[in-house]
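Other chains dropped; remaining ones untouched in position.
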Amino acid sequence: MSIRIIITGGTFDKHYDELQGELTFKNTHLPEILSFVRCTLPIKLEINQLIDSLDMQLANRMRILQSFRKAPEDRIIITHGTDTMVETAQLLGETGIEKTIVLTGSMVPYTFTNSDAVFNLGCSIIGVQLLPTGVFLIMNGKVFPWNNVCKNKKTGSFEEAT
Amino acid sequence: MSIRIIITGGTFDKHYDELQGELTFKNTHLPEILSFVRCTLPIKLEINQLIDSLDMQLANRMRILQSFRKAPEDRIIITHGTDTMVETAQLLGETGIEKTIVLTGSMVPYTFTNSDAVFNLGCSIIGVQLLPTGVFLIMNGKVFPWNNVCKNKKTGSFEEAT
């Protein structure tokens, strides 16, 4: 079973630019992570864009949609910023494509000591293999269908919408 | 959905004793990990034993069996050393209990910089929620049924036995 990870940036891949003193994007950390976690599953990585999800416009979301329409794989993970992950999940969910899509991300960048990035990636890699066709969001150790999930801005955790 | 994690030690929870200069067991790191990965799923932790899986005798395996027979939860993760994880999976698999059991562990202790422990935990937390009744082993980003898995001692990775 082959999996594609479509990378869009988000907190997951944020990097500290020590000259500017800012969190920015430089490259993805996915190859490094997949190596040290000893993942032996065949995984294709695709850098779709590297942006903060607060900056995500419709054009950015269309680029994600195009990527997974073209992808030969039926099981796809999308790394995404948490702030608008639900919006992207909804747009993808409404297209009704016959693939298994899992959106994930992290609240703390991978480059920090106590990040949730590696855990969420593990959750998603197993989730995308076991879930049926459809669009899902995996965060906080839980699986959410695209049409019943929201981010609680006070706690920073994802919850059922209803 | 409530999950129980039965902790048996293994490389996952190994700790460096700086006075003796040895890797030993002191306590489990699971509470700390579940906190920083922002897991909001209800999880019960149970320290069953803290041993190297090379030291696991039948009596040790019976103690694991008793634990999950008594557990009120139907979905159970067992953290276990990788060297004899397959043997324990087989013993549990042959008992035919009607629960979903996932065995996992790590090749590098959690306390090391580049450990696979947090990734494997993420994999197992989603796996145990989505898999049917039965005994499974989750390592290297893959799900293995208990009766078709072995550890490749040369690569340190798990593979289908056949």
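Note that the chains take the letters A and B in the order they are written out, and that residue 1 is the start of every chain.
Quick note on the criterion: a contact is a pair of C-beta atoms (placed from the backbone, for glycine too) under 8 Å apart; a residue touches a chain by one contact, two chains touch by 3 or more.
If you're wondering where the values come from, they're calculated on a predicted model, not measured in any experiment.
Shown here are 2 copies of a single protein sequence; counted across the entire complex in this file, the number of copies is 4.
Keep this in mind: only the chains that are shown with their structure count from here on.
Chain A and chain B, compared by their mean Cα positions, are separated by 26 Å. Listed in rising order, the residues of chain A touching chain B in the complex are 33, 36-41, 43, 107-108, 114-116, 118-127, 129-131, 138-143, 156-157.
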